[in-house]
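Here it is, the structure, as structure tokens.
Here the complex is missing a single protein chain, while all its other protein chains stay put.
Moving on to subunit A:
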């Protein structure tokens, strides 16, 4: 279709909407935001007559590349270090995608602009595309990569694993609670507009550097849809800003959504990009550099800040604090170290770091070796079974951390940990912003204003508590992270598949001390013990080191 005919066609389809005369469409989802009817234009200007063939053409390219990858023996050049982390990433990401599809109806009754509903419906089916095309990529990896373990049990693993649970926020946050908080601010304004840049652009570039050109093929195709979704969010945001009564809620939701996305996405993608790569060219961008470019400059400075003039209160402090966490407080390194500490509770193999990796980290993050080098040397030393326990149960100057009750990433930057007694339970939070999210934002009253539609944080949010007092072998078996011989673990702290003796089994775990939930122990303490514990905890770190006094 020519541009002129697209414009005419789009104008014509606006005649499809009608005002109900007999019955109002069902209203399933509430919001505390208020919207006035406004003639905000559908930014997508998408007509299905051109949309379906366009998507089909994109599919042709993706599936053609998939076929080419197999015929061209791509997996002879893929780095195992990289593909192993895809077992985590590709188990998580289809759920956020499909949840974004499910989120679109939350907007229909709350955003009174039929023109925008057209764009939202197209986003819905785009998201079905993303979810199933990503599942298909994982299926291809399972069929063609050397080690299918972890891919083959992907969705059960993801749903049972604490890393999967962290990632699941990036899905459930889209579909529950206040409809605008969830489907507009958290999903489109922050997750899609800011963080898909690192997810779907920065990460695929790293995949290509590790011999995997299928991930870029699929995810760039996905990202080409995201740019339209970003426009959807922007149109809704401008409508929300038109009513001053929404400004307080917008401020709340931007703070929550920004911080949660930072905690969750930077933890995962930062780890994949920094610790999942073998590309140690000194001039390749680090995650921190990518973040500065894609998120700080492109999103914060170019997209968010200009909205200030419309009355949007930007969480400048949290954005600067996120950078502070990544650059000064080693957030990504702390997370990667924790994932590797808990390798046995996961379903992928984590390659030890080598001298070449150390050199690169030191170059990109001066002071890295002094903080993390010794611990990674220990990880390497303890990676194959030789009469010792997995690293989590060995003395390597590492204190197992408490869980953040809100973002569920542990409280790794020790000095930032805060506690609060909420609903009869002492909870730990990785940062004041996460405490605020639980204690103040996700409540039916916010700053004296009734917010009856705000959602709740629910669920068994500390993974360790489920297994308090369990033997580690039983924990791993309960989660199902065991290979088809019934004893060899899916997870391994190395990549060696040649020698069965070098692979950890349930028998090795059986000898370990039982797992203890830090939160259960915290709640057993007296007030004085708890205060002393907190004072000590925040003196710990970096790199998980216990306080020295």
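Quick note on the criterion: a residue touches a chain if its C-beta (ideal position, glycine included) is under 8 Å from a C-beta of that chain, and two chains touch if they have at least 3 such contacts; residues count from 1.
Heads up, the rule we're going with is that contacts and distances are computed from a predicted model.
The UniProt record for the undisplayed chain lists the protein name "propane 2-monooxygenase", from the options "tRNA modification GTPase MnmE", "FtsX-like permease family protein", "(2Fe-2S)-binding protein" or "propane 2-monooxygenase".
Screening A:129, A:371, A:494 or A:508 for touch with the missing chain picks out A:129. Summary of contacts with the chain left out: across A:94, A:518 or A:541, the touching residue is A:94.
Summary of contacts with the chain left out: across A:490, A:509, A:522 or A:543, the touching residue is A:490. The chain omitted from view is touched by exactly one of A:75, A:200, A:219 or A:436, namely A:75. Interface with the hidden chain, as seen from subunit A, comprises residues 8-9, 12-13, 15-18, 20-26, 28-30, 47-49, 52-53, 55-56, 59, 63, 73, 75-80, 83, 94-95, 98, 101-106, 108, 117-118, 120-121, 124-125, 128-133, 135-136, 139, 142-149, 152-156, 159-160, 162, 165, 168-169, 172-173, 175-178, 182, 208-211, 278-279, 281, 283-284, 408, 444, 452-461, 463, 465-470, 474-475, 478-479, 483-485, 488, 490, 497-498, 500, 503, 517, 520.
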